[in-house]
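For this view, one protein chain was removed and the others were kept in their places.
== subunit A ==
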Amino acid sequence: MDPSEVEFLAEKEAVKIIPNFSLDKIYLIGVSWLTATCRQRQKCRIVPPEWMDVGKLRRQVGRKTFTPVPSPYYMELTKLLLSHASDNIPKADEIRTLVKDIWDTRIAKLRLSADSFISQQEAHAKLDNLTLMELNTTRSFLLDTLNCMYKLPQDH
(Lines give C-alpha, C1' and ligand atoms only; values in the text may rest on other atoms or scores of the structure.)
Protein backbone atom coordinates (compact mmCIF):
# COMPACT_ATOMS: atom_id res chain seq x y z
CA MET A 1 0.00 0.00 0.00
CA ASP A 2 1.19 3.46 -0.79
CA PRO A 3 1.39 6.26 1.81
CA SER A 4 -0.78 8.34 -0.51
CA GLU A 5 -3.47 5.69 -0.29
CA VAL A 6 -3.30 5.78 3.50
CA GLU A 7 -3.55 9.55 3.37
CA PHE A 8 -6.61 9.24 1.18
CA LEU A 9 -8.29 7.06 3.77
CA ALA A 10 -7.29 9.48 6.50
CA GLU A 11 -8.93 12.40 4.76
CA LYS A 12 -12.32 11.08 5.71
CA GLU A 13 -11.75 12.17 9.29
CA ALA A 14 -13.84 15.10 10.42
CA VAL A 15 -12.13 18.33 11.44
CA LYS A 16 -13.78 21.41 12.92
CA ILE A 17 -13.72 24.65 10.98
CA ILE A 18 -15.04 28.14 11.43
CA PRO A 19 -16.02 29.46 8.04
CA ASN A 20 -15.37 33.06 7.08
CA PHE A 21 -18.25 33.25 4.72
CA SER A 22 -21.85 32.71 5.60
CA LEU A 23 -24.20 30.42 3.86
CA ASP A 24 -27.74 29.58 4.60
CA LYS A 25 -26.57 26.90 6.93
CA ILE A 26 -23.40 27.34 8.91
CA TYR A 27 -21.33 24.20 8.81
CA LEU A 28 -19.06 23.83 11.77
CA ILE A 29 -17.69 20.42 10.95
CA GLY A 30 -15.84 19.64 7.74
CA VAL A 31 -14.10 16.65 6.28
CA SER A 32 -10.30 16.96 6.14
CA TRP A 33 -9.83 17.29 2.43
CA LEU A 34 -12.64 19.79 2.23
CA THR A 35 -11.19 21.88 5.02
CA ALA A 36 -7.76 21.84 3.38
CA THR A 37 -9.26 23.22 0.18
CA CYS A 38 -11.29 25.81 2.07
CA ARG A 39 -8.27 26.91 4.00
CA GLN A 40 -6.24 27.30 0.86
CA ARG A 41 -8.84 29.61 -0.50
CA GLN A 42 -8.85 31.38 2.85
CA LYS A 43 -12.48 30.80 3.48
CA CYS A 44 -12.27 29.42 6.96
CA ARG A 45 -10.21 28.96 10.05
CA ILE A 46 -9.43 25.53 11.31
CA VAL A 47 -9.96 24.57 14.90
CA PRO A 48 -7.32 22.03 15.90
CA PRO A 49 -8.70 18.71 17.18
CA GLU A 50 -8.62 18.26 20.96
CA TRP A 51 -5.73 15.88 20.95
CA MET A 52 -3.49 18.34 19.11
CA ASP A 53 -2.45 20.11 22.26
CA VAL A 54 1.12 20.41 23.51
CA GLY A 55 0.38 19.25 27.04
CA LYS A 56 -1.54 16.17 25.99
CA LEU A 57 1.02 15.17 23.40
CA ARG A 58 3.87 15.60 25.84
CA ARG A 59 2.15 13.19 28.20
CA GLN A 60 1.71 10.77 25.32
CA VAL A 61 5.42 10.77 24.53
CA GLY A 62 6.32 9.71 28.03
CA ARG A 63 4.32 6.49 28.02
CA LYS A 64 6.14 3.23 27.57
CA THR A 65 3.74 0.73 26.08
CA PHE A 66 1.57 0.83 23.00
CA THR A 67 -1.15 3.08 24.28
CA PRO A 68 -4.22 4.06 22.33
CA VAL A 69 -3.31 6.67 19.80
CA PRO A 70 -4.68 10.18 19.93
CA SER A 71 -6.42 9.46 16.67
CA PRO A 72 -6.12 6.51 14.31
CA TYR A 73 -4.79 8.89 11.68
CA TYR A 74 -2.71 11.22 13.80
CA MET A 75 0.25 11.26 11.45
CA GLU A 76 -1.65 12.15 8.33
CA LEU A 77 -3.85 14.72 10.04
CA THR A 78 -0.84 16.41 11.58
CA LYS A 79 0.89 16.64 8.26
CA LEU A 80 -2.18 17.96 6.45
CA LEU A 81 -3.24 20.47 9.10
CA LEU A 82 0.24 21.74 9.79
CA SER A 83 1.04 22.20 6.14
CA HIS A 84 -2.14 24.06 5.30
CA ALA A 85 -3.09 25.86 8.47
CA SER A 86 -0.10 26.27 10.71
CA ASP A 87 -1.06 29.75 11.76
CA ASN A 88 -4.41 28.59 13.05
CA ILE A 89 -2.82 26.08 15.33
CA PRO A 90 -1.00 27.37 18.37
CA LYS A 91 2.61 26.22 18.85
CA ALA A 92 2.68 24.41 15.52
CA ASP A 93 6.40 23.68 15.62
CA GLU A 94 6.26 22.12 19.04
CA ILE A 95 3.35 19.98 17.98
CA ARG A 96 5.26 18.87 14.93
CA THR A 97 8.26 17.84 17.04
CA LEU A 98 6.10 16.05 19.58
CA VAL A 99 4.19 14.11 16.97
CA LYS A 100 7.46 13.13 15.35
CA ASP A 101 8.71 11.90 18.73
CA ILE A 102 5.61 9.83 19.24
CA TRP A 103 5.98 8.39 15.77
CA ASP A 104 9.65 7.51 16.29
CA THR A 105 9.00 5.83 19.62
CA ARG A 106 6.15 3.77 18.23
CA ILE A 107 8.07 2.71 15.16
CA ALA A 108 11.04 1.69 17.27
CA LYS A 109 8.78 -0.40 19.50
CA LEU A 110 7.18 -1.94 16.46
CA ARG A 111 10.57 -2.98 15.16
CA LEU A 112 11.58 -4.43 18.51
CA SER A 113 8.48 -6.57 18.65
CA ALA A 114 8.94 -7.64 15.03
CA ASP A 115 12.48 -8.66 15.88
CA SER A 116 11.47 -10.71 18.91
CA PHE A 117 8.63 -12.22 16.90
CA ILE A 118 11.06 -13.46 14.28
CA SER A 119 13.89 -14.50 16.55
CA GLN A 120 11.58 -16.68 18.60
CA GLN A 121 9.89 -17.99 15.50
CA GLU A 122 6.43 -17.46 16.84
CA ALA A 123 3.58 -18.23 14.56
CA HIS A 124 1.24 -15.60 15.91
CA ALA A 125 1.70 -12.14 17.36
CA LYS A 126 -0.81 -9.58 18.54
CA LEU A 127 -0.14 -5.88 18.73
CA ASP A 128 -2.86 -3.48 19.74
CA ASN A 129 -3.33 0.15 18.82
CA LEU A 130 -1.25 0.29 15.69
CA THR A 131 -2.18 2.86 13.09
CA LEU A 132 -2.42 2.10 9.41
CA MET A 133 0.51 4.33 8.52
CA GLU A 134 2.89 2.54 10.88
CA LEU A 135 1.74 -0.80 9.61
CA ASN A 136 2.21 0.33 6.07
CA THR A 137 5.87 1.19 6.45
CA THR A 138 6.82 -2.26 7.69
CA ARG A 139 4.31 -4.34 5.80
CA SER A 140 6.24 -5.49 2.74
CA PHE A 141 9.47 -6.13 4.60
CA LEU A 142 7.85 -8.13 7.36
CA LEU A 143 5.73 -10.21 5.04
CA ASP A 144 8.71 -11.09 2.86
CA THR A 145 10.77 -12.06 5.89
CA LEU A 146 8.01 -14.24 7.26
CA ASN A 147 7.65 -15.89 3.88
CA CYS A 148 11.36 -16.71 3.82
CA MET A 149 11.30 -17.92 7.38
CA TYR A 150 8.45 -20.23 6.66
CA LYS A 151 9.82 -21.74 3.50
CA LEU A 152 13.57 -22.00 4.13
CA PRO A 153 13.83 -24.98 6.46
CA GLN A 154 11.32 -27.20 4.76
CA ASP A 155 12.78 -30.55 3.89
CA HIS A 156 10.77 -32.27 1.15
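Everything below uses one rule, namely that a contact is a pair of C-beta atoms (placed from the backbone, for glycine too) under 8 Å apart; a residue touches a chain by one contact, two chains touch by 3 or more; residues count from 1.
Throughout what follows, contacts and distances are computed from a predicted model.
Colleague: Just by its UniProt name, which of "Cytochrome c oxidase subunit 6B2", "Pectinesterase inhibitor domain-containing protein", "DNA replication complex GINS protein PSF3" or "Phospholipid/glycerol acyltransferase domain-containing protein" is the chain not shown in this complex?
Modeller: "DNA replication complex GINS protein PSF3"
Colleague: Name, in rising order, the residues on subunit A that touch the hidden chain in the full complex.
Modeller: Within subunit A, the residues that touch the unshown chain are 2-4, 7, 79, 83, 111, 114-115, 118-119, 121, 133, 136-141, 144-145, 147-149, 151-156.
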